[in-house]
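Just one protein chain is left out here, and the rest sit where they should.
Labels A, B and C are assigned to the chains in the order they are written; within every chain, residues are numbered from 1.
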Amino acid sequence: VREPLLSEKGQETVDVREESPLPDDLTREELTLPNPSEPETARHYTRLSQMNWAIDSGPYPLGSCTMKYNPKFTEDVAADTNAAIHPDRSERSAQGNLELQHRLQEVLAEIGGMDAVTLQPPAGAAGELTGILVAKAYHEHHGNDRSEVVIPASAHGTNFATAATAGYDVVELPSGEDGRVDLEALEAAVGDDTAALMLTNPNTVGLFERDITEIADIVHDAGGLLYYDGANLNALLGRGRPGDMGFDVMHYNVHKTFATPHGGGGPGAGPVGVVDELAPFLPTPRVREADEGSGYERFEPDHTIGKVHGFAGNWLVSIKAYAYIARLGDEGLADAAAKAVLNANYLAERIDLDVPFGPFHHEFAATAGDRDAADVAKRMLDFGVHPPTTKWPEMVPEAMLTEPTEIEGQSSLDDLAEAFNLAYADTDEALDAAPNRTAAGRIDQVGAARNPRLSWQALDGE
Amino acid sequence: VREPLLSEKGQETVDVREESPLPDDLTREELTLPNPSEPETARHYTRLSQMNWAIDSGPYPLGSCTMKYNPKFTEDVAADTNAAIHPDRSERSAQGNLELQHRLQEVLAEIGGMDAVTLQPPAGAAGELTGILVAKAYHEHHGNDRSEVVIPASAHGTNFATAATAGYDVVELPSGEDGRVDLEALEAAVGDDTAALMLTNPNTVGLFERDITEIADIVHDAGGLLYYDGANLNALLGRGRPGDMGFDVMHYNVHKTFATPHGGGGPGAGPVGVVDELAPFLPTPRVREADEGSGYERFEPDHTIGKVHGFAGNWLVSIKAYAYIARLGDEGLADAAAKAVLNANYLAERIDLDVPFGPFHHEFAATAGDRDAADVAKRMLDFGVHPPTTKWPEMVPEAMLTEPTEIEGQSSLDDLAEAFNLAYADTDEALDAAPNRTAAGRIDQVGAARNPRLSWQALDGE
Amino acid sequence: MSRANGTPYAPHTDDETAAMLAEIGVDDEEALFDIPEAVSFDGDFGIDARTERGIRDECARIFARNDDLTEFLGRGHYGHYVPSVVDHLADRAEFLTSYTQYQPEVSQGFLQALFEYQSMLVELTGLDVANCSMYDAATALGEAATLADRVRSTSGDTVLVPEQLREGKRAVLENYCDGADLAVETYPMADGTADVDALADRAGDDVAMVYAESPTVRGCIEERLAAIGDLADETDALFVLGSDVVALSVLESPAAVGADVVVGEAGSLGLPTAYGMGLGIFACSDEFLRQVPGRLVGASEDANGDRAYTLTLQTREQHIRKERATSNICTNQAWVALRAAIHAATLGPDGLVDLANDSVREAEALASRIDELSGAAAPVHDRHHFREFAVRVDQPAEAIAADLEGEGFAVHAIDDHLLQVCVTDLNAGETDGLVAAFEEVL
Partner (left out) sequence: MSRANGTPYAPHTDDETAAMLAEIGVDDEEALFDIPEAVSFDGDFGIDARTERGIRDECARIFARNDDLTEFLGRGHYGHYVPSVVDHLADRAEFLTSYTQYQPEVSQGFLQALFEYQSMLVELTGLDVANCSMYDAATALGEAATLADRVRSTSGDTVLVPEQLREGKRAVLENYCDGADLAVETYPMADGTADVDALADRAGDDVAMVYAESPTVRGCIEERLAAIGDLADETDALFVLGSDVVALSVLESPAAVGADVVVGEAGSLGLPTAYGMGLGIFACSDEFLRQVPGRLVGASEDANGDRAYTLTLQTREQHIRKERATSNICTNQAWVALRAAIHAATLGPDGLVDLANDSVREAEALASRIDELSGAAAPVHDRHHFREFAVRVDQPAEAIAADLEGEGFAVHAIDDHLLQVCVTDLNAGETDGLVAAFEEVL
């Protein structure tokens, strides 16, 4: 079922200078690229698509990724050509887009218990960076020179990288024995240098940080800010709001919680919400209602950090998120959380692997014990499902971090459990040989990294 | 890779009377149907789609079916909500649709060399019936009592069935030794009872009826009309027009010649063109330009046969056909025919099977000789292509009627030829066992007909 | 590349074309055409090739010339809201760009979808067999008549249809009857539904088929279907019932009232308002299995013993049986059937029943609001209604309809002083506007 590269189907070399209105010294001589006909193009990408697992293929329980169904109608809403305007439009001529931005800001603020929201960050990690830069600006504005961000060991890698990108030193907080933040360790870790604690709640094994009020007090007492990583917000919808827990700043992963499509890795969007005190530091421009009846306007926050995206972020994603939230409403959002948690707990009950820690919410980290979690995962592919995230977080040995989301029904979860159990119980030989019912067999990752060939040009002569 | 029936995934029974505003004696007690969630529905049909060959999968050289690429943009044109109006709209409020109908009528008339066109017939066979009913009405109007329609043996089954549906006796015309109409046999077959000769040109093995002028004379001299079956019009575009050859009435298969999608069997459209003399008999309403500058109007032809579709036919298909024709224009249409003929001739050159008759145009009937054409076809499936039409027309033993259309390139045709040759040369055992790389193995057709199970209800208990 | 003046959908470069011609052994493409000079065409059509974008713009401009009216139109063509998922799934190229399933081993997807569609109609009609589509309700009715001709021709050659029947549908029926030497005759109606007594008087050995509709073209729900079925049965006539896929979800089962055949429209699911494009239902009892027109998908097994689907009983069809086929139909409405099936799956039985119940309630509510206006009375018929109803107006109906159009609303003018109004979920939110417009123009 191999599909040739487009370049292997035929390329064409164009003499650029022949028809160029530019002088030769400003142009390249020639350009060589594939030149398929439209039917060939259609077949190429149709075949490629058929070699790709997706939510619409079946269960996709990647822990911490919240792979849920992307309602089709949100695509139609986002395809509205009236919304397809240039970001440099004047305020008065862009009232529609400003209104939708404002509406989305408002509902996100409500859902997170925040006071102000920016839609500019184009992804979750960009949201993290925005939030940390806001915190940094806040501290600097108040004359505080703080150099550290505290992050639990179990946190997403992005938290660490974000803190470093913002110029902070990372203080890694070891997990407590119960998988949660250890208050004593936290007390020890925070101090005058602490700019912020970044926390995911429920954390990356699905545990709610029960001591969140104490955590907030410890951080705040040290003069730090509390950052909420929104990756797992799906578990809390309608049941708890970061703002109510003492968080000062947070990001939302709308491609997780609000079901915008993941697009093979993006685009997502990472709006950032903050409490009033931090609002003056948000990226510019923000959108607000103008004086009575005159619509919406952009404005620059007094102490803005500037910008985190060249324009207004991933606009099409914002539209889809708004449509999804509007479709579910209060009860639907709360039910999504309930069913996500129900599904995780049911699935954990049905699999033969041990699940340390609990009670977990929307995801759990099973352990493959003395099996290699990556091998078990490859074998699961043969049983017609996508496996969970493997070997992370490290606090669970041979972890299989599983998040079925609310969209799976009982029979689908049973199928998933069966795939888990069959793979887990299979022979070493079978695991080594897996997968063998997929478009490609087990792929040599080490070879790929050792001898990087990153373009068809690099394959020339092969 | 079996996908369960929707009913197997769970049905729900609704008590209809509980909430019905109607009295019980007018309602059913209950209704039982599948009740999937939207994500389940999306997965079900996504998986089903992946078990289905299509033009966008690869070569689909079904002879006489003209499976060519369906340009994606025509879908967007047809999706215009402004065009989605009710057929009972007043003339004055439906000027847009009337204009498009008129434009399409005009270009079709031009392409066919006809004087008037109706878009009402919803498929090719419906077009045939329309054309024959028009011919019948014409004869009746002129007081002629004619009872027979003459049809070459090699014609499409629809011709025969259409003539019968219209109440005619069928006179089957044996093919001449060169695969074309035998003029002597034709002379013998036509007479006072002849209402029409139905002819496909190029015929179903791709041969142009070189004697078309003589054929037309013979039929017309006998007082009959000449009907052109448009199935193979793709070969003639810009090179010959049925109207110029003496045909009085014809249908166009827009889902063949004008690349509207075949949709798994339909919808198509079968507009009918006629010469002036037959125009008063066309279905009602027709569309014409109104008096200067006042747009378009519907009118009832003086001697209309009435209607062949409840409303205006397959409207969405009409739009797509118009868009396709507009995209190609004169030169594109002529080039489509040229490349279709080039491809057929090239492919015939590359395969090891004999191809009797010639020179053929857009399609050819290879013979599998002492192999079973159906078995060879099944084996071709294993080589990643769709096989041609098999065992028809009967004038070629073990026929493999092949029409690659213009959309295939040289390498695609080479792949197709290789599949032909590998399958043709394969062992009897391999042919019997084929296909074995497909979603389903060889399917028991005899059993299906002997024990018809035509619904999931009929499978109950299996 | 050198495709500039050719079709944009053929991949041939000039070099490739030359190589292929060389392989064939001719000098140019013209040499491949065997068309005598006398009938060859060397003119042009006068059709300028346009760009994709140009055509999109051009057609958008043309369609914008349709007036922007809120339609309260029905009479056989109905629009309901079609969920977005229907488009997204049905538009998948593997469905849309495939053809008839001549090679079932690589067509299991569409075959199963059509099998499921057939099954839905079996549930809705209570009959044993449903084919996988006719063109529309009118042609399905025509095909039912030819079925009657084949299976009841000994009885007679008269087809009885209700007096109130959409004209276009009857015109199509006449064309099918013409070829079968059947004669169409009407039976009277009493206050919007069949006059069963008059029908009983007319019944007799010369009748091959009795056709009734529920809902009728005026939206009336027929109340005595079982009696009509009995009458047909007694005289050995085929009882053909016309209905609608949404209405069938709540109305008494056709099988229960003795229907031999059900025809009608299923495009009210899955298809948006489409200028009359449809999806014909054809369902019947097992008795007529070998006489069914159109394609049938059946379950079977593959070589591995797994369930598989295939077109079956093809010896009924034209490509095999030629002039003795049960119909001349070949290309059908398969993709529209797929759309209807997806729409039904999206609704589920409760959603479907809700839609049907709303179709009764909304019609009733709107009729009573119009009835309150002076100069109008509705519904004209004292019956239960489905989606639509007739309105009697004091002034000429055509004039009122034209005036309403001026107010932005489209309704049917069906007789000198009769209008007809159809309400579905699509326009139910606009009834205030319609009532106000009526008030304005009456």
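Throughout what follows, contacts are C-beta pairs under 8 Å (C-beta built on N, C-alpha and C of every residue); 3 or more make two chains touch, one makes a residue touch a chain.
Since we're looking at a predicted model, the values are computed, not measured.
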Chains still shown that are in contact with the chain withheld from the display: A, B, C
Per the touch definition above, residue among A:319, A:395 or A:431 touching the missing chain: A:319
Residue of A:185, A:290 or A:342 touching the missing chain in the full complex: A:342
Touching residues on chain C - with respect to the absent chain: 1, 52-53, 56, 81, 83-84, 88, 91-93, 348, 350
Touching residues (missing chain, whole complex) on chain B: 12, 35-40, 42, 46, 71-73, 75-76
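Throughout what follows, only the chains that are shown with their structure count from here on.
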Comparison of A-C and B-C by number of C-beta pairs in contact, larger one: B-C
Distance between the centres, which are taken as Cα means, of chain C and chain A, whole angstrom: 46
Separation of mean Cα positions, chain C and chain B [Å, integer]: 19
Shared-contact residues (touching 2 or more other chains) in chain B: 38, 42, 46-47, 50, 55-57, 69, 71, 407, 409, 412
Junction residues of chain C - those touching two or more other chains: 8-11, 83, 85, 87-89, 93-94
